[in-house]
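Note that this complex is displayed minus one protein chain, with the remaining chains in position.
Chains here go by letter, A and B, matching the order in which they are written, and residues are numbered from 1 within each.
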Amino acid sequence: MSDELNSIDESVRLIVMEARRPVAIDPEARRRLAEALRAEPAPTRSSRVLSWFVEPRPFALPPFTTAALAAGLVGIGVLTGIALNRDGRAPTEQPRAVAASSQLPDSVAPRAIKFVLVAPQAARVSVVGDFNGWDSAATPAKREADGTWTTYVPLRPGRHIYSFVVDGTHFVSDPSAPIAPDDGYGQKNSVVVVAGASS
Amino acid sequence: MKAHPGRLASALLLTLMLASGASAQEGRDPLMRLERTARYSVEVLMDSARLMGLPTRPIESKVLEGLSKNASPRLILAVARNVFRSLRDARAALGPKATLDELDAAASALRVGMTQSELGQLGRSQHGKLLTVPLVVLVDLISRGVPRDTASQTIFQLWQRGAADDDFLGLWRGVERDIVSGADPGAALLNRARQVPSREPPPVSPPRPE
Partner (left out) sequence: MSDAADVQRVLSGDVDAFGRLVDRYYERCARFAVRMLGSRDDAEDALQATFLRAYRSLGKYQERDKFSAWLYRILVNQCRSIAARRNQRERVFVREEAVLLNAPDRTPNWTGEESELVQRVLAELDPLLREAFLLKYIEEMSYEEMSTLTGVGVSALKMRVKRACDRLRARWEYIKDE
């Protein structure tokens, strides 16, 4: 078996060696299993009639239940969708944002991009991103009567990364924009691609 | 939603005024707030990037982001190194003709687990269209739980078939909505991808083997 390891990349080999190490399992879990086994009737050779239900199978449902269960699962999915906000979080005072929209037809000049965040509880909101050095003081948003915060930012055509900052400290990505994944700082950001003849 | 040009003009004027204030601040060394040792290492990194013909703005921007988010100097340096590495690898995968935006988007894709060979496939450019939007969508979908293989192959196929930016954005909106409603991310993507109209006949050569 170790010959096979020689043929794989060194970094993968490191991963394999580490992953082969034993893991710590809670002795409590072991005890629970022992108890559960004690409560079971002693196994015997079972008859063919029951065989479908007890024989280990690749993950699959008994045929006659599949359709019903599938329908049920779809129902669960839809219900969950209704119970949550668009961004999947439970309805609380969590801020949510409306899509940043790209506005005007082609040119290389910057165009004003509108950023909106719904955050009625916030005391102040700003937009930060690669266009303003992530400076939370640079681009404050203005609060509207309905608790939404709006600002316009001139952005050149192309890809820009941004986030909202609520009350100076709380970084909130735009739930209705494409995700710019967390690169190590612990929060994801958002992407806007401004249309135009970018170079 | 389209804005009125009149209202836009005054908003634009105001934000341009604010923006000029911000750039004056950047005129002084923007990395000044970074702890000295880490700053030195970042500057060395950026010099290497310059020598290699890689853009330095993404690295600088990542550092500023880290400062804004109160990350430790050690973490900022590690992240900066990652960005540098991913830019270098993105350049290798996409070639010298890639735009800065494409490089940036490709680097982000590498950082979420795309391989250089997958990027290289996309880099065989289609009709002068930019890779930026497809890559942005790809990275987003992976971040939402679409298996990388599924995401990569689906985006690649759409790209090959001539899908435009609007097609990718429309696809993204549909998949995002489906996922939020509880659909399995991979299934949602495959489902929505089928609805994207094909703008070109498929290439004569067979698609790459699985």
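Basically, a residue touches a chain if its C-beta (ideal position, glycine included) is under 8 Å from a C-beta of that chain, and two chains touch if they have at least 3 such contacts.
Bear in mind that the values here come from a model prediction, so they are computed numbers and not experimental data.
S.K.: One chain is left out of this view; which of B:Thr56, B:Gln116, B:Gln157 or B:Asn191 touches it in the full complex?
M.R.: Once the missing chain is taken into account, the touching residue is B:Gln116.
S.K.: In terms of residues, what is the contact footprint of the unshown chain on subunit B?
M.R.: Residues touching the hidden chain, for subunit B, are 75, 78-79, 81-82, 85-86, 110-111, 113-117, 143-145, 147-150, 179-180, 182, 184-185, 210.
S.K.: Identify the residues of subunit A touching the omitted chain, counting contacts across the whole complex.
M.R.: Touching the missing chain: residues 1, 4-5, 8-9, 11-12, 14-16, 18-26, 29-30, 32-34, 36-37, 40, 42-46, 51, 54-59, 73, 76-77, 80, 84, 87-89, 181-182, 184, 188.
Please note the rule applied: only the chains that are shown with their structure count from here on.
S.K.: State the interface residues of subunit A toward subunit B in the complex, per the touch definition above.
M.R.: Result: residues 76-78, 80-81, 84, 86-88, 101, 103, 112, 114, 128, 130-136, 138-139, 151-154, 158-159, 161, 171, 178-181, 183-189, 191, 193, 195, 198-199 of subunit A touch subunit B.
S.K.: So in the complex, the part of subunit B that touches subunit A is made up of which residues?
M.R.: Counting only subunit B, the residues touching subunit A are 1-3, 8, 11-12, 14-16, 18-19, 21-22, 25-26, 30, 57-58, 61-62, 64-69, 71, 75, 78-79, 82-83, 99-101, 104-105, 108, 111-112, 130, 132-133, 136-137, 139-140, 142-144, 165, 172, 177, 179-183.
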